[in-house]
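Every protein chain except one is present and positioned as in the full complex.
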Amino acid sequence: MTEPLIALDHVSMVFKARRGGVKAVDDVSLSLEAGEVLCLVGESGSGKTTTGKIVAGLLKPTSGSVRFRGQDIWQMDKARFKAYRRAVQIVHQDPYASLNPIHTVFTILATPLQRHGMVRGRAEAVRRVLELLETVDLTPPESFLFKYPHQLSGGQRQRVSIARALTVNPELIVADEATSMVDVSIRVSLLNTLQRLRDELGVGFLFITHDLAIAKYFAWHGRVAVMYLGRVVEFSPTPALINDPQHPYTRALLAAIPEPDPDLTRRKGKLQLRSLDIPSLLHIPPGCSFHPRCPLFEAGLCDVQRPDLVPIDEKRLVACHVVARERTGTIAKHAASPVGISSDPVIGADLGEYGKESS
Amino acid sequence: MAAWQRSSASNGTPAPVLSVRNLEVRYFTRAGTVQAVRDVSFDLHAGESIALIGESGCGKTTLGLALLRLLPKGARIVDGEIRYRRRNGQVIDVLQLDQEEIRRFRWQECAMVFQGALNALNPVLRVWDQMLDTARAHAALSRDEVRERSERLLRMVQLEPERVLNAYPHELSGGMRQRVMIAMSLLLDPQIIIYDEPTTALDILTQRAIIEVLRSLRDQLDFSMLFISHDLPLAAELADRVATMYAGKIIEVGDVREIFYNPRHPYTLGLIKAVPPIVGELYDISSIPGTPPNLIEPPSGCSFHPRCPYARERCAREVPPLYEVGSLHTSACHYWQEVKLERQVVETGD
Partner (left out) sequence: MAQAARPGQLELAPPGLGQRLATAVKVFFRLLAHSKAGFLGFLGVLFFVVLALAGPIIVPDAGRPDMTKIYQPPSLEHPLGTDYEGRDVLKQMLRGGRAIIVVAVLAATLSTLISIAFGALAAYAGGWLDSLIMMLTDVVLTIPQFPLLVVLSAFVKLDRPWLLATLIALLSWPTLLRAVRAQVLSLKEREYVEAARALDLGTTRILFGEILPNMASYIVMSFTIGMTAAIYAQVALYFLGLAPLAGENWGIMLNLAWVRGAIFYKDSLMYILAPVLAISLLQLAMVTMSRSLEDVFNPRLRES
């Protein structure tokens, strides 16, 4: 078996806070093959952005390992780490904050090219920058060359950000809410551009979003991981997740999403949650962190034992005691000791195989 | 009875609560005059809910502010009429009110909850103090009356009055603050409430809760709503009628089902095709080509023509009027007959 491009193995991230630590990411294991699309869906505080930064090597997790082609990135020598750095790029959410206001588009794109010796001389730099601008559908590229970010629209800036990520020929782009701050009429064409990069350049994506519609349209052939309070609660191929959600949280999300269709959306019933309020990250509930809101809550089980992410069929993983019991007849019991975690067959190194289309 | 079915009944009543005619708002900036709202006319009937949808910079927020005469410095209503009918039937001209009258008009007759309402609460005052201040600033009410009303309204928005009234804003979650703002907007029993992006920046489950609250409020109380949003699903949820704005103009108005299932303006159609349903099959999605218009020099003729797939030579020349395209459905497109929503299923669920 070849190594996945990126694998997170039991990764946790605790930020120091005045009153103890904030566990932004809690024991997350994910893996991504080259050219694959994985969507990380969650609401604010779910830890999806932190997970993205960990994948991009911008944050060092407090525990767990991040492996790039099988090698732990935080144990790599300098040269390998640099190669990994360039292989994984990030595109941010806010088009107004992601470009340095004092540089022209040309400077923004030419600097990484020159730094890494990918172009020689100014003429070649100009030529390559023009190519990149065309790749991200900024046409005619000449007219954008010496523009400052503030002279561009939000959508155009986002395209410059994407072009900047492409300068170093990445294998994976972490797109953190990359389309959520642009207008709907622009959003689709931005998504189309990204999709084309995936198809033509073979770039993989870790697509981080709170918007299931974007997950659906961008990752229909990929997988979605739903995060809640730092944990992955469901991991499944996109069509299955959208049309047959398993975890009660995913179900609630899909039942709650307003649809752009009056009849469909007004048929959606009232929320079946026990509580509307999201717990603070400083006081994550014991057991299953969703239990204070969960309609399937079982006292003595959900508030005591933490459910593991277990397979419920050949494609899907769910972290819920009740669903797991109904689907498989066993309780998704958390391993007793920390040593036990790594030996747990369910979330070992083979995790990447779960949830994929059986092809 | 579902909310949108009520619209037909309210359409029967002859006199609207709010009647806007040929409203023109301009921003005078160094770069030039921005034509933010152009020739906007619409009626809002009693108990009705209208969604004003459009993308950033289309003039929808400016329109909302103009209705309350809350425009920022540098912006002016240069033409048009805003008529408001009081509960006693008296019709007033909002543009003629003096400073004192307009202050009472806001909140008492017409309240507005702004975008970013999450930060609209004063962080150093308890919710109760802010309720009291708001009530006292706009109407003569006793302390007990304000207390009684606040408690009733907070219960209506699914909050515990005792806990929330004594809380500082930072002790409440985003969704709770938003519900406090909604309760506050209803404090003086206004006939109209304008909500600017009421669910933006809220999590999905919180959004759903807000939507449910607004629905139940409309069932229990008697007021009209004007929503300003870029969010089509929200309009689908809450509106009786939908008005699409583009480049400062209202370009299509109709019953919510008409607009979503039978749009007759290429821009509305484009928006709907850009935002497909989540549950169900994979439909084709498409974007609107081009970039949003410059409102200092809006395109000639139909402002949408440079981005419109249906555009012909006539569109650049002639400004389209709002054509009657169906029952209570108007569209500002010369070729509205050709505009038709067709959705293609790209792939099914399995």
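Per-chain numbering from 1; labels A and B assigned in written order.
Definition applied: a contact is a pair of C-beta atoms (placed from the backbone, for glycine too) under 8 Å apart; a residue touches a chain by one contact, two chains touch by 3 or more.
Source: prediction; values computed, not measured.
**Student:** The chain left out touches which of the shown chains?
**Tutor:** Hidden chain contacts in the full assembly come out as A.
**Student:** Which one touches the absent chain: A:V25, A:C39, A:V66 or A:I90?
**Tutor:** Considering the complete complex, A:I90 is the one touching the chain left out.
**Student:** Determine which one of A:G35, A:G64, A:P112 or A:P285 touches the chain that has been left out.
**Tutor:** Of these options, the touching residue for the absent chain is A:P112.
**Student:** Which listed residue, A:K60, A:K82, A:R120 or A:R267, touches the chain dropped from view?
**Tutor:** A:K82
**Student:** For review purposes, identify every residue of subunit A that touches the missing chain, sorted by number.
**Tutor:** Residues of subunit A in touch with the missing chain: 53, 56-58, 82, 85-86, 88-90, 92-94, 97-102, 106, 111-112, 115-116, 122-123, 126-127, 130, 142, 145-146, 148, 150-151, 161, 164-165, 167-168.
Convention: only the chains that are shown with their structure count from here on.
**Student:** Which stretch or stretches of subunit B touch subunit A in the complex?
**Tutor:** Residues of subunit B touching subunit A: 2, 4, 55-56, 158, 173, 175-176, 203-209, 211-212, 230-234, 236-237, 256-257, 260-261, 270-272, 274-280, 282, 285-289, 291-292, 347, 349-350.
**Student:** Using the touch definition from the top, list the residues of subunit A that touch subunit B in their complex.
**Tutor:** 43-44, 153, 155-156, 183-189, 191-192, 210, 212-213, 216-217, 220, 239-240, 242-244, 252-254, 256-266, 268, 270-271, 273, 276-278
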